[in-house]
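With one protein chain withheld, the remaining protein chains of the complex are depicted in position.
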Amino acid sequence: MSGSLDSYLVLSGLLFAIGTFGFLARRNAISMLMSIELMINAVNLTVVAFGAFVPALNTHAAVIALLVIAVAAAEATIGLALVMAIYRNRKTPLVDEYDSMSQ
Amino acid sequence: MSWSDLGTIAPVVASVLVAAAILIVDLALPNRRQAIIATALGGLGIVAVVILLQAGHTGSAFGGAYSLDNLTVFLDMIFVAIAALTILFGVDYIEPRGLPIAEFAAILVFAVTGAMLIAGSTDLVLLFVALELMVLPGYVLAGFARRDPYSTEGAIKYFLLGSFSSAILLFGLAYVWGITGTTRVDGVTAALAKVAAGGSIQPGLAMGLAFMSAGVAFKMAAVPFHYWTPDAYQGSPTPITAYLSVGPKVGAFAIALRLFVGALGPLRADWLPVVIVLAALTMTLGNLVAISQDNVKRMLAYSSIAHTGYILVGLAAYAGGQHSGLSAILFYGAAYTFMNMGAFAVVAALQRRPGVSSQIATFAGLGRRDPWLGALMAVFLLSLTGIPPLAGFWAKAYVILAAVQAGGWLTALAVLAMVNAAAAAFYYLRVVVYMYMREPADELRPSSPGLLFRVGLGVTCVLTLVFGLFPAIAAAATNAAGVFGG
Amino acid sequence: MPIGDSIPLIGIRWDDVLFVALAATLLVSALLVVTLRDIIRCGLALIVSFASLAGIYVLLGNPLVAATQVLVYIGAISVLVLFAIMLTQTKNAPARLVFQTQTLAAAVAAAVIAVVITVAVLATTWPSAGQRLWTSTTDVAHLLFRDYVLPFEVVSVLLTAAVIGGVYLARREISGDGENR
Amino acid sequence: MTLPILSLITFTPLVGVLALTVIPSRHEEIVRRTALGFALVAWGLSLLLLVAFAFGPGGFQFNETVDWIPAFGIQYKLGVDGLSVLMVVLTTTLTWISILASFGPIKERVKGYMISFLVLEVGMIGVFIALDFFLFYIFWEIVLVPMYLIIGIWGGSNRIYATMKFVLYTLVGSLLMLVAILATAFAFQAGHGGSWAGAFDYGQLQAWAAGGHFANDLQILAFLALFLAFAIKVPMFPFHTWLPDAHTEAPTAGSVILAGVLLKLGAYGLIRFAVPLYPFAAHTFAWPIIVLSVVAIVYGAIVSIVQPDLKRLVAYSSVSHMGFVTLGIFVFSATALQGAVLQMINHGLITGGLFLLVGMVYERTHDRTIAKMGGLAAAMPIWSTVFGFFILASAGLPGLSGFVGEFLIFVGSFGVAPVIALASIVVMVLAATYLLWMFQRVAFGALSDFLRGLGGHLTDISGTELVTLAPLAIGIVVLGLFPSLVLDLLRGPAQSFLAAAGVAVGG
Partner (left out) sequence: MTYLIPLIPLLPLAGFVVTGLLGRQMGRESHQIAVWAVVASWLVAMVVAFAALAHGFGIGDGAGITLWNWIPALGFKAEMGFYVDALTGCLLIVVTTIGMLVHIYSIGYMAHDPGKWRFFAYLNLFMFSMLLLVLADNFLLVFAGWELVGLCSYLLIGFWYPRRSAAEAAKKAFLVNRVGDMGFALAIMAIWTQLGTLNMQAVFKLVEGGGLSSTWVAVVALLLFCGAVGKSAQFPLHVWLPDAMEGPTPVSALIHAATMVNAGVYLVARCNPIFGAAPGVMVVVAAIGIFTAILAASIAFTQTDIKRVLAYSTLSQLGYMFASLGVGAWTAAIFHLMSHGFFKGLLFLGSGSVIHAVGDEQDMRKMGGLARKIPITYVTMLIGSVAIAGVPPLAGFFSKDEILGGAFKSGFLWVWAIGFVVAGMTAFYMFRLMGMTFWGPSHVDPEVEQHIHESPLTMTRPLILLALPAVFLGLLIGYPPESGLLHQWLAPVFEATIAAGGRTEAAYSFLGIDGGLAIVTTLLVVTAIVAAWRLFGVDMPAIGLHAEPRPDRVREVSARRGLDFLYRGSSAKWWFDDLNNLLFVVWGGRLAGAVWWFDRVVIDGTVNGIGTVTTQAGLGLRRVQTGHVQNYALGIAIGLIAMAIGYFLIAVR
């Protein structure tokens, strides 16, 4: 089981789906942010799993994973800064109350 | 890494240095806006020179991760132009609202650096990282008026959805990488050529393609991945909207060129139906909803969705076997850049004084109140409509020509595009109606924009006309740029 | 260490047990992240899931990534998130209604995505070696600074830009009208 | 190198536009006269062209060719045959008349108006002389914008609806035409081993079509697209409803140009492009089009009878009159085709005159409701006389030009199938009905209360107004008595049209 690529890929897929669910279902901007982090982690798990099982990808996987983590950090920075900024305007972190523009 | 590698990516390096220079000037000479603007524009000028020095050369750097070809040069020039125009338009808008110019310019240049990197990327990882470099500053720019609830709201929507789509795209990239075993575009192409020859696509690859397509479709604002566009465009400060409407969009099409045309080229018959459906949905929905908009910014946002649809027709034509579809995409991208930026710039000019809305009523009587601004807006709108001899006409003509050449379903798509273009005339011309055929509700003073702004408007207008009157010149460049990869 | 590959008597492999445990922890904590009512607990659950993921990385023979995971995710991002939570939690914030009205649709969509991925994964023949490979950190370093030096540099620019942008956005304004620029 | 007279004619108005942009808009009188001056120069040049034109041989004369977009073989190629010459002269004539007729009525934004008119003239002339399919399309679209502005800015109360309808209708047609043009060019290119040279060149396309090289299904689709574009412009039933609105709302001169020239663009396109390039399709659809034409002839006349508004009545009568033109084209008879072209010119002269006359009344009364009129024969005798003259011309009185054109179409179509003439000839009575009834209500009887209320404003027409009408009236009489002036010019074009259209018949 732990020796099969499939199980890791399925695991990452489930993680991705859970993240998607959180992103679609949560109202709080920070919750959505956390869901995205889950999704990115799912990608990383995929990458590392490929690296662990496919010889040609082995080293590359680690590099890619590292870069992805860095990008995710940058994204989180911007995201949290935006949350702070809008919280200052709206006094609420609940995204579904940000609907002054529609249709 | 070697010096020659650095030479190949010189424009990108120069661009980063410009951003740094802006920040340094800001720290060294606080409250000296002229210095900052001069640094930014001068720096971009240097970048442009660097790009032009590369014209005609080809090469690759970093072991094939970055390639310099005509496409890179062409797109880089567009991106630099976008950056310069955005600064020209932005200053007049940013300043009265008490927002910092240095950060604005620096972040913008960072974003454009990302776009330029995309233009040259021939590596999936670099492509993704460059994409992030392009869009992350974009989120900041969208929320740049951070005391404005609309701006921050648009920004956070843009950010959340953008990150969501980035994750999707990344997921897809991971699978394509896992199956093809390489991140280099040429490697992917080679691997997929085997797949195409073998005739069967593994479900894992199909899923990867799907996630990737969805991610790219999101970035170019194709239906049904377009939702972020209207809110982000409407909320952003108008000159930044002008930037968002062209920069990330052309960038997204650059990704499409490098990724779909370059890497996924062997499978183009397989992604052709997807592009056709996307194109049809995108232009139709964009136009239909644009018709019912009363806010010009939002209307232009939907119109930009529609234009995505037209450009996708070019991509479909390529997939349908017509290489001319690629130069059509590039021509469209260039023409669209200038006319659309021009249109948003006029909106920005009207909103120079804070508190002026972008509702269509603002445009009532503009033709009389401010004849030059009105005439320019009319030119941009007519060009967007596709009336000859303006840039937008040739853009459509080239796309349609490519589609017609490809034949089959693509001819039907071309007809649909033209029906859409006719419907689009309704909302573009509605603005002209307000400008020339209605009296203003209250007499607004002419908003006499500053010198930089006028230069920017002049440039966009002249380019719109030049592209229209002498399409052969631009077409030569796009034809050259359309030949890349392999 | 002279421990067998598998649990004595039952014959189940140790790393399978470890995998199941870690995977279960990961999924449960991830589910808690997206379902818990109290957002601070969500944040804590997120840390747990990050940690279990790091464990899986180790299991996959990639300790470098696992370490980075711990440092960056648990050490930086999670802390950042928790700070943000604290800053945006007003006392009278509505604790009820953590979910959207579209929760059911979201669940269905997520389930479909899970099925799509699972089916695709299982139906595909992967170019797998059939066994886990150990990743050499030295090789990673070489690769990073040879083939991936450009992305690496770009990421550094990206982080710079993100910091500048983030600081600009999150900076509290000095007075009501902000800077006089 | 010979004098590029065609380019000179085309771009003289453009020079006028540049001149106008320099003149400050407060000098309205100078603006007006400058515009008129340039229009007159263009007119003079076009007359020169008419004189210099060599009668007799077919083919195109005064050709000018410059490569424009070599990558696709798109050229700036101009040339005229008898048909084009006539249309150019009609255009230049009506343009200066329209500009002169606008001196009084247009008091606001004079400069913009005059610029629009001159740009319009450029486009219209260009359409008639372009020998490159793509260039033709460009000029075709250029026409759209100034007309859109003329109706939308200087039009009546419901102008915005009218102008949007006009533009959208036209665009739907023309954009599909673009697809067809490109498809045709591509078929040509594919048939020439991928070389784009000549793919938009009219002469080469036509020769290629004459060789029967365009596949039938391409012909069908391309023809339908072109036909839609041209039929909307003509306008043919049932694509005509933009016309009454556009005419009603347009300023007088706009209506004159709209009726006088713009409608001809469609007919010209059918004669020049749609039929010769796609003869198989043209023959396939000939009968349905003939039926539509006959319906238009009768239908337009019937609807005209009950129109309450003078301009609207004249507009619907245009539908009827232009039905003759399409009929004349699609019966594929030399007689009928010559009649159709003559009818195009006649319609330009007659309906142009009618719109001018209606405009004169509108200037004085600010109303066009027929029911409010009455007794103008006594109040404005000269106006009434001239109006009566144009009405009779419109009703097809022998001796005036309208008769000759219609009769030639009748004879030509009778030769093809008597039933066509039988069905459409009722228009002789219907046209007389709506015209004379309208004339009776407007001119005869006692002066209406509404008009009496205007008192001294109801002056008879002025010298300037008479100057605008005189060329039209003279043209109507001269062409009525000496139609050979036009018919001789049309010999070549008619023969080559039939030769081109006959391809499918032969095989």
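As written, the chains take the letters A, B, C and D, and residue 1 is the first residue of each chain.
Quick note on the criterion: contacts are C-beta pairs under 8 Å (C-beta built on N, C-alpha and C of every residue); 3 or more make two chains touch, one makes a residue touch a chain.
Note that this is a predicted model, so its numbers are computed, not measured.
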Looking at the whole complex, which visible chains does the left-out chain touch? A, B, C, D
May I ask which residue of D:9, D:404 or D:472 touches the chain that does not appear here? D:404
For the chain not shown, which residue from D:154, D:280, D:299 or D:362 touches it across the whole complex? D:299
Can you say which of B:61, B:105, B:170 or B:285 touches the chain missing from this structure? B:285
Contacting the left-out chain: of B:47, B:214, B:390 or B:414, that is B:214
Had the left-out chain been drawn, it would touch chain B at residues 156-157, 160-161, 164-165, 168, 200-203, 205-207, 209-211, 213-214, 217-218, 224-225, 227-228, 230-231, 270-271, 273-274, 277, 285, 288-293, 423, 426
Counting contacts across the full complex, list the positions on chain D that touch the omitted chain. 165, 168-169, 238, 240-242, 299, 302-303, 305-307, 333-335, 338-339, 375, 377-378, 392, 397-399, 403-404, 407-408, 410-412, 414-415, 418, 421-422, 425-426, 428-429, 432-433, 436-437, 440, 443-446, 481-484, 487-488, 490-491, 494-495
For chain A, which residues reach the chain that was dropped from this view? 20, 23-27, 32, 95-96, 98-103
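Heads up, the rule we're going with is that only the chains that are shown with their structure count from here on.
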Roughly how many whole angstrom separate the Cα centroids of chain A and chain B? 26
With chain centres taken as the means of their Cα atoms, state the distance from chain A to chain D in Å. 65
Chain B and chain D: spacing of chain centres that average the CA atoms, whole Å: 42
Touching two or more other chains - residue numbers and ranges from chain D: none
Shared interface positions of chain B, touching two or more other chains: 125, 129, 132, 136, 139-140, 143, 146-147, 178, 181
Please name which positions on chain D make contact with chain B in the complex. 68-72, 109, 137-138, 141-142, 144-145, 148-149, 152-153, 159-160, 163-164, 167-168, 171-172, 175-176, 178-179, 182-183, 185-186
Taking the complex as given, what residues does chain B use to touch chain C? 1, 9, 16, 19, 23, 31, 33, 61-63, 65-66, 95, 98-101, 103, 106-107, 110-111, 113-114, 117, 123, 125-126, 129-130, 132-133, 136-137, 139-140, 143, 146-147, 178-179, 181, 202-207
Of all residues in chain A, which touch chain C in the complex? 1-11, 13-22, 24-31, 33-35, 37-38, 41, 44-45, 48-49, 51-56, 58-63, 65-67, 69-78, 80-85, 87-88, 91-94, 96
